[in-house]
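Before any comments, here is the structure.
Removed from the display is one protein chain of the complex; every other protein chain stays in position.
First chain written, first letter: the chains are A, B, C and D, and each begins at residue 1.
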C-alpha cells in the first residue's frame, strides 16, 4: 500500500534547528495549515515544564470554583482561594500550562503570562441553576485572551445537549478568531444532556471516541475528554465494535481507540479522570494513557485539593510516568 | 419559436483559447453573473482529475465521521482514520475534488490545497443528539475556506425541517460571502423533517426535483441531491405528474427530470446514492445518471469503506462510465 | 379649502426636460425625499417597455418554482424551466420589468441587466414545510441586488402572521440598505396567518386596504396587493365602511379605495390576481384596475403557463388596456 | 436645606443671547450632558409654532393608519389620506411638530423638513394580528431620521408587556445612536400587557407615574403618557399614596404627580387623551395639564378627524390655553 507515505516524502526535509525536539516538530507537522503564530503557541505549550519537548502534557485546570462553587472546591485547602496559588503551583510542579476562567487569569496574567503558558477558558457553567441540557455561558473572549498574553483559548462543548448547535457555532466563531490571533484552541468535549439518556453513556467508549472526533472536526488543536469505560452506548456503534472486535478491555486499549478517532493520533488528546480508589490505581491509569498513545492529562481537583507538598509529589509522580515512558 | 436562441446569439463569440474545453466553457456560460474569481474556482473543479474538461464530476465527501461517528465510518478500514488518506485517495483515483468538515480540511490543506480542489463543508450534524427536525451546526466559515485555499464551500439544507428558515438564511449569508471571495457554492439539498412525514417522501421524485430547484434558486453553483425513486409525495404535485405524463420509470428518466428542474440543466447537479445490491447494479445507476444528463456523482462510504486497491478499481470504473459516455 | 394646493405651488417649476414624460415626473414628485439614485431606479422601471412613460406598469414575477415547486409551475410549459425564457419573454412582450429569486436572476443578470429592469425578490417561502403562520426565508441580499444590476429589491410581508414583527423589521433593514444603494423597494403585502382566521379575510377589502397602507408606511415605493373582494373582515372596520357608505361594488370602486389607502394615490400600487373564468373576464378586471386608478398589474402564471405566442397576445392585450386607457 | 440650590449657582451665568427665551434656556439646562447637536434639536422643537419659546408644546402625531387601519383613521375626513395634509395642517395651526411613521415622513420630508420639526416614529404596531403582550415592530431607523432631516426619533414602549425587555433594549440602542447623531428622543410610554391585568390599570395614576419615570431613566428627552385617572393599581404603591396622602383628585393634581415622577419636572412630559364628552370638557383637561405643570399635549385623532377649519379652531383654542396660561 502506497497511501501511507507522507505527502511530501520525496522532499528533503530541512535539518532540525539546534535544540528543537524532533517529537515536537513531528506533532507540529500534523497542523500544516496553521499560521506560524498558532504553531508558536502550540510549541510554547509543548515546550514548557518538565515534560517540555517530550510531546506529553500535564495541564492544571482550575475552573471548579465556577463549576461547583468555591466552598466545594477550595475550602478543603484554603490557600487555594488565592488566585496566585495555582500558577505558582503549576510552575513549581513543572506542569505544561494553567487553564482557568477570566477572573482567575486576570488576577495573575500581569505577573505570570511571561513565565507560564496560560489557557483562557472561554465558557463556563455554574450550579446555582442546573438543567438536563446544559448550556455554558461565554464568560471570556479572544480579545481578553490576547490582552492577557494567553497561548490558547479553552472551550467546552456538550455533545448530546439540546443546546449543542449553539455551542458548536460559538466554538466555530471563537476558534476562527483565535487562530487569526495566533492562539491555539483547546476543546473540552463532554457528552452530556438529553441525547445521552444514561449516566454511564457519558463515558462510554463509543461516545467518548465520537466526542473526540467531533472536537477535532470542529478545528480543535487539543482535545480533552474523560477517560472512557468499556461500556458501549449507541446500538449502531455497538454492532461495529462487536463485529470488528475492537479491543476495549484495558485503559490502554480504550485510549488507543480514542486517539485513533482523533485523526489517527494527529491531534493532541489529553484525558481527565482516573481511578479514585488510590494514588497507585491513579498512576496505573496514567500508565494506561501513556501506553495507549494519549498525549497526557489534565488534573484539577486531584492537584489542588491536596496540600501543596503532597500535591507536588503526586503530580511529580505523574510527570515521571509520562517522562520516563515507564 | 424564437425564444430558445441564446441571448447573445447574434454576437460573434471569441474563439476558444487553446486548451480550453468547449464543454467547460459552455457550462461556465450558465453562470454569466459570476465574477472571474468564482468562474475560476468552478473551472478548477471541472478541470481536475480524470474527468477534467468533460463537464462531468466525481467528488469524494468525507463527513461521515461527524455525521455518524468515527467508528461506524472508519473502523472497517482503519487507515481511513488518518485525515491524509482521503485526499491521497482522491488524487490517486483522479476524482475532481474532496469535501470535508473543517478539521479534516485543516489537517491536510497545508499540503494538498495546491494539488487538489478542496470543498470546505460549512455545516454538520451529529447523532449524539438527534431530532425529527434537524438543524446542522455551522462548524466552518468562509474565512476558513479562504485561508485553507479551498475552491468552494459546501452547505447542507434540509427542506421540510421546521428549522429550514434558519438554514436558508445562513446559506444566503455564507453564499454571498463566498461569492465575493471568489469561491464556488455547493449545496447538499436533502428533504427531511416533519414537513416530509413519510420516510420514502425524502427520495420521492417530486420532492427531490423541488429540493434541487430550491438550492438553485438560493444561488448554488453545484447541487447535490439523492438519486430519486419513482414515488410521488405531494398530492398537488402528483396530479401534475400524472396529468402531464412526466416519465419516471428509469433512473435516466428521473435524473432528466431533476436536471430539468435545476434550471433546465444550467446548474451542475450531482447525485449521491445508488444501488447497494451489487457493484454492477451501482454502475447501472451511474449510467442512468449519465444518460439522464446528470453532471456526476458524489461518493463517500462506497469509496473509503472499501480497501484502497478495490476502491481505486471501483471508482475507476465509475469514472470510466462518465468519461466514455458509454 | 387651502390645504390641497401642492406645497411648492408658488414656485416656478422648471420646464420638463425634453423627452421626459410629465406623468412620470409627477409620480416621481410623490417621492420628494428620495436620492437621485432611487429616483433614477424608479424612473427606469416606469420608463421601460410598451407602457414606458404612461405611469402604468405590467411586471413579470417568476418565483412560483420556489413557492409551489418547479413541477406545478413549469411542467405545463417546459421551456419555462430555462431561466432565460422569462426575461426574453418580458422583453418581447414589452413588460416593465422582471422579478425573481436570487438563482433565476443570477442565471440571467450578466446578459439581461443592461436591457431589462430586474427586481431581486429577497425573501421566499416553499411548501415542503408549511405552517399556519408563515415566515419566508431571506434568500437574497441588497449586496446581491447591486452586483446583479437590479433596479429594485422585492420583499414579501404577511400581515396577520404571528411572525409579522420579524418580517417588518427585516424589511426595515433591507429597505434602508436598498435606498442608500439607489435601489427602489417593491413590497408584496399579503395578509395571511392566524390573525386572519378566515380564508376570505385575506382578500377582504378592509384587509387589503390596510395591508397596502402598512407597506407604504414601511417605506415601500411600489406595493403589490391582491385584487380585493367586497367582503369586510374586521368588525370595527366594517362599521366604518357601512356608516360612511364607502363604495365597494365594482372592481374599480375597490381599487380606488385601496389606492386611496396607499397615501391617496401617491404610492405606486399594482395588483395580482383577476378572474379565472375567461380571458375576457380577466381583461374586465384589468379595466377595473385601470379605471380605479391602479398603477398596473403583476402577472405570473397567467403569463408563463400559456404557450409563448398565446401569452404574447394575452399580455399584449393587457398592456393595450392600460395604454389605451380604454 | 441647602441641597436645593442649583449646582453651579455660584458661577456667574452668561447673559441670555438676544432673542433667546429664558424658559427654553432653563429647560435646556435640565439636559446638561447633551451635545450641542441634541440641544439644538430640542431647541428647534421648543422654538417652533405659536407656542415657540413658551416651553409648552402641542404635537401632531399621525400613526393611526398603521395602528388602527387607514379606514378607521382617515375615511371620516378623506383629505387626510394624503400624507401632505398633516404637515400642512401642523404648519397652519402653529403646532410644534409632526410625528409619523417612515412612509408618511418620507412622503413629505423632502418638502417640509426645512419648515417644520419632524419626529420619525421608529416602531409601530398593527391590528391585523393582535396579542395580549404586544411587541411593536421597528419600522424605521436613526439613519432614516437623519436623511429625512428630522429633529427627533419617536419610540413606543409597553411597560407591563412580556416583551418589554426587547423594547427597552432596542430603545437603548436607538436612543444612543440618535444622541450621537444630534437627534432628540421622544418616548411614548404606554403600560400594557399581561403585567397590567386590568384595563383601568393602564391609566392608573401609580402606573402612569411609574411609566413616565421609566422612560426618563431610559434616556428620553421627551415623554408622552396618557392622562391618568385617579385609580391606583399596584397594591404596594397604593399603600404609599394613601399613607402619604398624595393628592390625586383633579387633573392638575395627577399631572403634577406625573411631572414630579419625571425627574421633578426636569424632563419634558406631554399628555395624550382628554375628555370625549365635549370640546369644553377637553379644554378643561388641557387647563389641568397646564396647571399641573405638564409641558403640553400630543393630539392626533382629535385633530385630523375634524374638518380642516373646525380643527384649526379647536387646536387654536388648545394652544391659546397653553399660551395664555389662563
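One rule holds in what follows: a residue touches a chain if its C-beta (ideal position, glycine included) is under 8 Å from a C-beta of that chain, and two chains touch if they have at least 3 such contacts.
Treat the numbers as computed from the prediction; the structure is a model and nothing was measured.
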Contacts of the hidden chain among displayed chains: A, D
Of D:69, D:191 or D:296, the residue in touch with the unshown chain: D:191
Sole residue of D:92, D:146 or D:162 that reaches the chain not shown, by the stated touch rule: D:162
Touch with the omitted chain, as defined above, among D:206, D:253 or D:285: D:206
Among A:89, A:210 or A:233, residue touching the chain not depicted: A:89
Contacting the left-out chain in the complete assembly, out of D:216, D:252 or D:269: D:216
Absent-chain interface as seen on chain A, which is shown: 65-66, 68-72, 75-76, 78-79, 81-85, 88-89, 92, 101-112, 124, 126-130, 135-141, 143-144, 147-148, 308-309
Chain D, residues in touch with the chain not shown (by the definition above): 1, 3-4, 6-8, 30-34, 159-162, 164-165, 168-169, 171-173, 176, 180, 191, 193-196, 206-207, 209-211, 213-214, 216-220, 234, 236-237, 240-241, 244, 246, 260-261, 263-264, 266-267
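Here, only the chains that are shown with their structure count from here on.
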Neighbouring chains common to chain B and chain D, by label: C
Most distant chain from chain B, judged by the mean position of its C-alpha atoms: D
When chain A is superposed on chain D by its C-alpha atoms, the rotation angle in degrees, nearest 5: 145
Homomeric contact chain A-chain B: same or different residue positions, threshold half: different
Separation of mean Cα positions, chain C and chain B [Å, integer]: 36
Residue numbers of chain B (touch at least two other chains): none
Touch-based graph of the chains, sorted into line, ring, star, complete or other: line
Contacting chain pairs - touch in the sense defined above: A-B, B-C, C-D
